[in-house]
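Just passing along the structure, written as structure tokens.
Every protein chain except one is present and positioned as in the full complex.
Moving on, here comes subunit A:
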Amino acid sequence: AKPLKASESALSTDEKLTSEDDITSYNNFYEFGLGKGDPKSRSGKFEPTPWTISVDGMVAKPREFGVDDLLAFPLEERIYRMRCVEAWSMVIPWTGFPLSALLDKVEPLGSARYVAFETVVRPDQMPGQSGYFQSIDWPYVEGLRLDEARHPLTILALGLYGKTLPSQNGAPVRLVVPWKYGFKGIKSIVRITLTDKQPPTSWNILAPHEYGFFANVNPAVDHPRWSQASEIRIGESGFFGANRRPTLPFNGYGADVADLYAGMDLEANF
């Protein structure tokens, strides 16, 4: 991990940070395995450099970005709450830059309505992608509406805790959308495509009744198998007095993002 310089952001929360150890050892990254510890313990072979992201589709100037191109954007530290769909949460100091800055470079066409994302496929480096049992039809894909993608809170993260991302957290570059469940934050991105149709998303394909396209954090809409009304903050809830805290609509970012969904039925569009 290389140190990264970044400026502070008014969009950061001042909540207590989750420890670096918890953030880097309690992960869902099925490319490396289904267990929470797998991404850390089974990502040793993964090579996040060299790396290129191609940005294509409905854009005036399709192009590729290397890691150095990404690091050249003005980096900010963004301390965000991260709410996993599994009802646990963390507070993570990301280093990154707004996705909109990247989109500006490629000049999306007026017809573009959505942004599709794709994770790398490297069975030789990612044990969850090889072998007899395959959990997901690779590559992992995600998507946002263009206005969501352009929202100032939406960032591409290149680091956490002031250093480049560890492999288990989605090196070298991942998406962070803090008002949505964590699985929207697609990791190790190799392709970003602007499109006019709602793109398919991996979890929605796998279990459409459990994971919607929007996946906005919403305490009022339960996951079919558990309540989303409360959450456990990783590292803070001890064994006794497990302080479940109430989950906030849009993960507490409602004042910034609720307008994006004005007039939408959030129970139908979960």
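Definition applied: a contact is a pair of C-beta atoms (placed from the backbone, for glycine too) under 8 Å apart; a residue touches a chain by one contact, two chains touch by 3 or more; residues count from 1.
The working rule: contacts and distances are computed from a predicted model.
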As a check of understanding, state which of "Aminotransferase", "Branched-chain amino acid ABC transporter permease", "VWFA domain-containing protein" or "Protein-methionine-sulfoxide reductase heme-binding subunit MsrQ" is the UniProt name of the chain not shown. "Protein-methionine-sulfoxide reductase heme-binding subunit MsrQ"
Among A:Val67, A:Ile234 or A:Val257, which one is in touch with the chain left out? A:Ile234
Omitted-chain footprint on subunit A covers residues 22, 25-26, 30, 34, 36-37, 86, 88, 132-133, 135-136, 206-207, 210, 224-227, 229-230, 232, 234-235, 237-242, 244
